[in-house]
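Below is the structure I would like to discuss, written out as structure tokens.
Of the protein chains in this complex, one is absent; all others appear in place.
Read from first to last, the chains carry the letters A, B and C; within each, the first residue is number 1.
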Amino acid sequence: MAAQLGFNQYGKAEVRIVKIKRDTERHEIKDLNVSSQLRGDFEAAHTQGDNGHVVPTDTQKNTVYGLAKEKGIGSIEEFGLTLGAHFTSEFDWVTGGRWAIDEYAWNRIPVDGQGHDHSFSKDTSERRTTVVQVDGDEKTVISGISDLTVLKSTGSGFVGYPKDRFTTLAETTDRILATEVTAKWRYTSTDLDFDAVYASIRKILLETFASEHSLALQQTLFQIGENVLEAHPEVAELKFSMPNKHHFLVDLSPFGLENDNEIFFAADRPYGLIEATVVRDDAQPAPGAWATIAGFC
Amino acid sequence: MAAQLGFNQYGKAEVRIVKIKRDTERHEIKDLNVSSQLRGDFEAAHTQGDNGHVVPTDTQKNTVYGLAKEKGIGSIEEFGLTLGAHFTSEFDWVTGGRWAIDEYAWNRIPVDGQGHDHSFSKDTSERRTTVVQVDGDEKTVISGISDLTVLKSTGSGFVGYPKDRFTTLAETTDRILATEVTAKWRYTSTDLDFDAVYASIRKILLETFASEHSLALQQTLFQIGENVLEAHPEVAELKFSMPNKHHFLVDLSPFGLENDNEIFFAADRPYGLIEATVVRDDAQPAPGAWATIAGFC
Amino acid sequence: MAAQLGFNQYGKAEVRIVKIKRDTERHEIKDLNVSSQLRGDFEAAHTQGDNGHVVPTDTQKNTVYGLAKEKGIGSIEEFGLTLGAHFTSEFDWVTGGRWAIDEYAWNRIPVDGQGHDHSFSKDTSERRTTVVQVDGDEKTVISGISDLTVLKSTGSGFVGYPKDRFTTLAETTDRILATEVTAKWRYTSTDLDFDAVYASIRKILLETFASEHSLALQQTLFQIGENVLEAHPEVAELKFSMPNKHHFLVDLSPFGLENDNEIFFAADRPYGLIEATVVRDDAQPAPGAWATIAGFC
Partner (left out) sequence: MAAQLGFNQYGKAEVRIVKIKRDTERHEIKDLNVSSQLRGDFEAAHTQGDNGHVVPTDTQKNTVYGLAKEKGIGSIEEFGLTLGAHFTSEFDWVTGGRWAIDEYAWNRIPVDGQGHDHSFSKDTSERRTTVVQVDGDEKTVISGISDLTVLKSTGSGFVGYPKDRFTTLAETTDRILATEVTAKWRYTSTDLDFDAVYASIRKILLETFASEHSLALQQTLFQIGENVLEAHPEVAELKFSMPNKHHFLVDLSPFGLENDNEIFFAADRPYGLIEATVVRDDAQPAPGAWATIAGFC
């Protein structure tokens, strides 16, 4: 037997770049966290410590800053594609890679009812994400939203489940349903108005969660996926990871008090975890594209 | 010599309570993190393991849930005062305590342009805080805001500082100024419209940061404090902890590129840390009230 | 087009269980974080909100506690297999699942040179992990180590890499090499002395890192994998995720001081990220087994 090098990639993770567009007095801010990883022929580095092919991770970091200036950023998807095109054309042995970018939102601070020209507050309530991957001529873009916590104070129940010896949960037709959404979807094109599609998918996600009665978090998840696929033919599939952030009704009866779905304990751990894919029936599967998306498959 | 018991307090920390007001179809949500600690005569527990005075921390937790139902919550300041009044009247030997409450905001999810009746998304971009303390007949309320990250993309400089052998920093008249604000202020009354005062102080803080040119983060901090004190006679003093979240200009010259305040590296550590108090000149000092406010003095 | 359900799994995440073995006065402690997820026919829950197949996540939690008592825990790999066998035999429509278990170590507190019988301190410096997956008759076990931070203060360099327009990094034949190891390996058997194999692999990992000169983190990674594969025929492949935790030499020359590899700045972000697989040349590939291992592929 001999040991062989299998799948590998390397690069610089979490390059924090803030770009200010200041061609007018009304500045714009772009705040990204960029991770660049290269794939290709890096065998000699692993087996012999020969770095002849190892584009330094420091160079990858510099390139993020340099190309942001030289070519601009645009949407995070476009910037990922820019980085991918650069590295695969610049170095013969780099045949592909992975560029993961998170974007943080900033809101203009309101002064006298108007958003200020150059003063902003950070919106940490959600995060827009993308992973652009290049493999030879093939490019895939998987975008998403993370950290978005939503809650329904009614319009959700959980009944009709199987019982066994270990079951103690009581059925309920009215509970709090809360989840911190991580959703990712695969585009079938790299030539899209990514900002507009993102805004639309986000809106569908929120409106579906808000409007539909939920018989199970699984059902809500599927409805969101279905509604997105109907509205967006450029999306092949969506994957969700939805923790069920339990809000347990507190038993106030020992204190002589009723609790008609009013007072809840918000628990940390353990939590339910619902993961599922909603896929267009005529979509080409792309297991490779998802293989490096942490926590999704 | 003998060992003695000095200052002590104990209780239950981080009781996570969510209360849904559901008397109409338009629900309201209150999401709190409550820490209750008692002060008084607990010497025997420490020196002899005699728990005769030790109101269990579990009971303190139960009381948070029970009183939220029985007496309602109101503002977090009012709920802290409710808890304080309960424990100091219920147990003879409990002469005071500390009730720290953080509040998380939730926004109604917009559907067809209207905020939904019972579906919400969590706003994690800032956190409202209070610490209510009771010591015999004296009550103090110190409220604040945390986790609020703000940034000016221009309108800030740093020049004129002393240089010594270890100085390498270059002066600049135009930089990014960013900070994650933690502000706390002491009220001189417990009978206030706490929600209205909070909203006003928050607005002054944001508008001052946005509007005023900054020669130093210290100056900006002081201006905020001064403006709040002028507008709010019920505030005796404010204390701030403001990390200077550095955004360093990236040197693109090795790549043959200019960087006219466009491309920045957002650094994690180390960070500047500016801490200061702005106090009304005729205010009574209250060092005891601040002694247990972590990171403030 | 129609929306279909694709890959899905669900369950209870992060069930924190501590088991005390107390059949003698010398207690033993087992401290685990268990995540249980079921796979099988759960389509109706997603598409119709029909929970007839949805074994509640609460029941899965209860089962973790119940089986820990009834069948014991053994190694984390054995406990994962126990959970898998239970769920797939108890419910017809549950055809597989994923049981991920982390184990936290506790050391006996030394008193008079002897480890105490029932008092322990937690060792948070590393974490033993496993993911047991069942798919019909097939079972896979992928075990690993996480959070282990190691550093070489010499015996590491980085030279001979390609330079381009964006390269500013200087070559060095003597640097600090530090990484926080996450390693995972796939066993080819479920009938092993898992505790003994784990201890051996951990030892090889540490000794290889310590002893071998490193021309690149990639080389060190591969050497570790190769040494493990040689010693352990029951391991088919290893995957590593190794952040290069940069320690930058501080330029003290402006202060008139030399810095002969003595004074370093330990940086947070960005960081290098080296990911690679070392595989036995005659191993059967198992992409499915890795698909749900977050961050590995």
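Observations
Keep in mind that, in the parts below, a residue touches a chain if its C-beta (ideal position, glycine included) is under 8 Å from a C-beta of that chain, and two chains touch if they have at least 3 such contacts.
Note that the structure is a prediction, hence the values are computed from the model and not measured.
When the missing chain is restored to the complex, the residue among B:E207, B:E237 or B:E262 that touches it is B:E237.
Think of the hidden chain as still there; on chain A it touches residues 165-166, 168, 254-256, 268-269. Those residues of chain C that touch the chain absent from the view are 16-22, 27, 29, 31, 62, 65-66, 68-70, 106, 109-111, 116, 118-125, 147-155, 176, 206-207, 209-211, 247, 250, 252, 254-255, 257-268. By the touch criterion stated above, the residues of chain B touching the omitted chain are 1-16, 35, 37, 42, 45-59, 61-63, 66, 90-91, 158-169, 214-216, 218-219, 221-222, 225-226, 229-230, 233, 237, 239, 243-244, 269-282, 287, 290-292, 294-295, 297.
We take it that only the chains that are shown with their structure count from here on.
The most distant chain from chain A is B, comparing centres defined as mean Cα coordinates. Of all the chains shown, the one with its CA centroid nearest the global CA centroid is A. Centre to centre, using the average C-alpha position, chain B and chain C are separated by 38 Å.
Mean C-alpha positions place chain A and chain C at a centre distance of 23 Å.
Looking at chain C, residues 165-166, 168, 269 sit in touch with two or more other chains.
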